[in-house]
Structures are given as C-alpha cells and as structure tokens.
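In what follows, a single structure is set out as structure tokens and then discussed.
Here the complex is missing one protein chain, while the rest keep their positions.
When the chains are written out, they are named A and B in that same order, and each has its own residue count from 1.
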Amino acid sequence: MMSQLPSSQFWLTRPFGERATQVFLGVLFTALLVVTVLHVALPQGSPLHVNAYTVNLFGKYLSYALLAVAVDLVWGYLGILSLGHGAFFAIGGYAMGMYLMRQIGDRGTYGHPVLPDFMVFLNWESLPWYWQGFDMAWFAFAMVLLAPGMLALVFGFLAFRSRVTGVYLSIITQALTFALMLAFFRNEMGFGGNNGLTDFRELLGFNLRSNDTRLGLFLATGVALALGYILCRAIVTSKLGRVCVATRDAEARTRFIGYRVERFQLFVFVVSAMLAGLAGALYVPQVGIINPSEFSPLFSIEIVLWVALGGRATLYGAVIGAILVNYAKTIFTGVMPDAWLFALGAMFVLVTVLLPKGVAGLLRKRRRAVESDNAGTKEAIA
Amino acid sequence: MSLLQSFKTRDRVFDFIAPAASPVDVRHGPILYMEDVTVSFDGFKAINKLNLTIDDGELRCIIGPNGAGKTTMMDIITGKTRPTEGSVWFGSRHNLLNMNEPEIASLGIGRKFQKPTVFEVLSVFENLELAMAADKRIFPTLTARMTGEIKDRIDEVLETIGLTQLRFQPAGILSHGQKQWLEIGMLLMQRPRLLLVDEPVAGMTEQEMERTAELLTGLAGKQSVVVVEHDMGFVRSIARKVTVLHQGSVLAEGSMDQVSSDPNVVEVYLGADDEEAA
C-alpha cells in the first residue's frame, strides 16, 4: 500500500479499490448472511441453528466493533488515545434510550401518557426541556449523532486549541467520562439515575422483544459497521488521512508545512465521536437498557484494549479485537467470572509488551513470510 | 499588534487595512526585517536586541558559537517562540508576530529543522505531496485528488533532490543525508519565498555536502535562503554574505573574508576555532 501512488479516485469510492476493504466487506456480509440463514432457515432443534439469543449477542458484538473502529480512527491514525470514547457511546445510547422511553407512552407501570416511569416515581410534574422532541424518531436519530458530536466538538476545540495531546489528553478524557458518570448517576439529571433507561417496548413500531426485530437490529448493526468502516477507510486513504498520520508522527513538522493541525484533529475526533454515538444507539435496543455504567472509565479503557489487541491503525484489527475480547468475556463470565478481570488485566500487559501490533500485525507478518517464501522459490526456479 | 499600537506606528499600513492573505510586498527590498528583538527565558536573554535584514533572493549564512541564539531566532521567525520585545516583518506588509505557525508557513516561510524530521511511515512521494502548496483546509484536503499536474511538480522536485529512485519507499528507511534532502524538497514543494535551513550538512559525507551546497546555491535567486551552519568549510563554499551572532545579537556582518578578519569575531568565535576557519 505504501509503495503506490496515492490514487486519483474520488475519496469516498477509494476504499473499494483496496484489497483489505474488499476482504473485510466480503467476510462481514458472508457472516451476516450465514447467521441469518442459520437462524431463519434451520429448525430450532438442528445443531447448526443459531438461536435468537445468539443473534442478539452477535449484534452486540457488532456494535462494539463499530465503537472500536471509531476509537482506532483517532488512536491509530491520529495518535490521540481517548480514554473517554465510552462517553460518546453512552450519549448516543441515551439519545436512543430517550426515544425508546417516549415510545412506551402510557403503557408504563404508572400509565402516565408522557412522563417515563422514573419521572413519575420522582414526582416530576412535566418533561424537562431536553426531553422534548425525542418522541420523534428523526429528531432522536439526529441527536444520536449530534449530541456526542457536539460534546466532542466543544471538548476537542478546547483541548486541541491549547495543544493538549498525548498522555494529558488521555487523562482529561478519562476525567471527562468520569465526571459524566457521576452526573448521570444523579437522579436530578433526569436520565433515570442509577437505573438508567430500560423497559423499552418498540422501535419504529417494531416490537423489541420479537425475534424478527432482533434479527433486523443485528443486520442493521452489520450494515452500520460496514458503512462506518468504509467511511473511516475513505478518510484514512485520503490526503487528509495522510495528514493525520503525519500529525501523529511529527505534529510540529505538520504545522510548519502549513496544516492547521488542531482543526484536523478536531474534525477526525468529532467524526469518531459520532460513530461511537451511532454504535451506542444500535447497542441500546439490543441489550434493552442504558445506564451510567457505560460511562465508567473501565469501559472506555477496555475499548482501547480491543483496538490494541486487534492491531492499531488497521481498522479491521479493531473489529477483530472487539469481537475476540467480547467473545472471551462472554465465555469467561459464564464459566469462571472471577477469572475475567485477571484475564483482562493480563491481556493489557501482554498485548502492550509482547504484541504491540496486535493480531493484525501477526496476520501481516505471516502473509509477508509466505510472500517472501514464494519469491524465494520463484528465484530458485529462475 | 493591538489596534491602538497600530495607530502609533505611523510608518506602517494599518493591520486592518492590509489584507492578511495578500502577497508578500518586497518592493522595498528586504523580505525579512527584524528589529530590536529580545527573548528572555527566566531572565536569560537568548536573543538580545537583534537586528537583521534579509533581501529578496539573497542567500545568507548565519554562524555563531553554541548558545548564540541561532535556533531561537528561527523559532521567532516561524512563530514557535514569541519575542518579549521587538518587531518582525515579512516583506513590508506582514507582521509575523501576529500570526501562528501554519499562517506563517502558508505565507511562504519554510523551515528545515536541525534534526531532520520527515514523516517516516509515509513514502517519499507522499511526504512531498503533503508539503505541496495547496488548499490546506480540511475539506479540500479530504477530497483532494491526484492530478497529472501535481505528479509532474512532485517528480520535478524529486529530480532536484535526487530521490526519484526512492520515491515509493517509506521515508523512514532513507539515510541521514537523504532525509535532509527530502526535507529541503518538502520545503521546495511549499514554493516558499523564504527558506530557513538549520544545519543542513550536520553528519553528511563529503559528496553529500557538495550536493547540498549545489542544491542551496541553485535555490538562491528564486528564493531567499537563510542557512544556519557550524561547518565553516561549507559556509565558505556557499556564502556570499555572512552574519555572526554572539550572545543573542549581531556581532559582525559582511562577506566571509570581511567577517573572518574582524577582530571581534576572531576573538569570540574564530579565535577559539582558528584552524576550522582557515
């Protein structure tokens, strides 16, 4: 890839010319198709049948994968280690959750036509202003992108303008998500406090408890992942992507050749936050709840582990990492829950010390070895 | 410069009248004009009442012992360091003290660092592509396409710096000298009016040095070039006019011969280093 001229195609279509993207999209859509077929076409008793629970689980993994792609965009290509992407994910999730809460209507426990149950419980008289409009799907869906985008814009504007980067940025992003977690735990915030938002019923008229809706959400998440991946790929293969890499490796130099580094950082950071918000919005209807624990610093830093394990600055590595770690988590917490934190901690240490390029790095090394092997045999024949 | 101050200095065009993006005005000769510039770090004056004028198209060498303030002077011109006092003008229209690094860069001042910094994971070609004078705002950068014109321009510079063979290699694998040339090439892509070159031949072999001297003298005339260098042999081989800095201000200025016969210079600088100067 490095040894070619930057292509002259339009930036959005550029990724389709890459082999890595073609393979990735191929694998992703095959997986979506296989799961759908095994779920729909095979009878319940068949050993290959994928049940609704598993479909739901895969859907969750895919939304995590999208989140990981968003983190890889800023960390891998821009060198900004955000320890607060969980916050953007959660805000997107809350925006979706608010829409789903409003969709419950008067079917809640207290039967109030407008107010969600927790507000009735807290004796609130009317809907707070920031809950207005969330009964309309288009508004809520716009907010899924705009709310995290706005937060990233304000925060990033302040941070990048003052050239807060590196470890400092990591620490203050962590403080940001921590502060938000504390805030969302408060009942007075009007987001359901400790319990968050839950007991959802339907999304766009589809019953969230039906298996078909679950399959639909799974497929939608897969498509969103594909689109997010292509968008990120388009960004990193554009000239802007090369400016990002330049910024990552030599920020001062990039400034001296005339790029307003802080604006580029801000732009990519905001795009990434919006993708994270979208991932959160797809996650919430699948797990049926959103609460402040998604803001916890541990979750945000875990996302970074997914990316590190999969391999930084590859995008597909982030997807692999997210799925691997979360699959391991599902297995571990089922079999030996106490061991999970040990395993997670060990992964952090091992990946950073022994596997700095992640799984993707291993794959690439292997392929290169095969290629040079082939070259060797060719030479020998010649 | 605040509005009030701009009223006080009656010899200049008001800042708000002069369009910021207007081309450099060199009708009056100098392209760079520094007056009474002082920088102090915690009381230590790295630059002390420095006055320096560079003419358009000139090739100027700046020499001076360690700590004379050469790098700090470059930092001031490129906007990295703000002086405590003084004024710095680019042409007779642009007050550099009101601008930040990218603004100054896009005005046409290019800088090569002491330690070569190129973008190591990007290819030589991509390094030049990024440096090229172009619309460097976000969306034009995002949607930029590779045209034949751009390719030709990059190829031309590749030829000048002699890296055509290595164009698709990552810049990280280049030798030290090649990185220095790539950096000069990146400066050329910006089509600068003024090139600031910090120790271009440090760690180079004889042949590389010769090639660099050729490159820099070839540039002068089209562009103004300021070279900061320790290597006296190299300075002698390219210099037309030399400025000696000492303790943050100008000690002597003139041709290499004039300067090296100046008793002050001999005392503080050349005297300690006689053989190299000869």
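In this text, contacts are C-beta pairs under 8 Å (C-beta built on N, C-alpha and C of every residue); 3 or more make two chains touch, one makes a residue touch a chain.
Everything that follows uses one rule, which is that contacts and distances are computed from a predicted model.
Matching "Urea ABC transporter, permease protein UrtB", "Formate dehydrogenase subunit alpha", "Tat pathway signal sequence domain protein" or "Protein-export membrane protein SecF" against the UniProt entry of the left-out chain gives the name "Urea ABC transporter, permease protein UrtB".
Touching the chain that is not shown, out of A:Phe139, A:Phe185 or A:Phe332: A:Phe185 (per the contact rule at the top). Among the residues A:Phe121, A:Phe206, A:Phe332 or A:Phe348, only A:Phe348 touches the chain that is left out of the figure.
Listed residues A:Ala308, A:Ile323 or A:Val359: the one in touch with the omitted chain is A:Ala308. Along subunit A, the points of touch with the absent chain fall at residues 81, 155, 158-159, 161-164, 166-168, 170-172, 174-176, 178-179, 182-183, 185-186, 297, 301, 304-305, 308, 338, 341-342, 344-349, 351-353, 356.
Rule of thumb we're sticking to: only the chains that are shown with their structure count from here on.
Remark: subunit B residues 78, 80, 101-102, 105-106, 110-111, 113, 117-123, 125-126, 129-131, 133, 136-138, 141-147, 151, 168-170, 186, 190 touch subunit A in the complex. Looking at the complex, you find that subunit A touches subunit B at residues 2-11, 235, 238-240, 242-243, 245-246, 249-250, 252-261, 263-264, 267.
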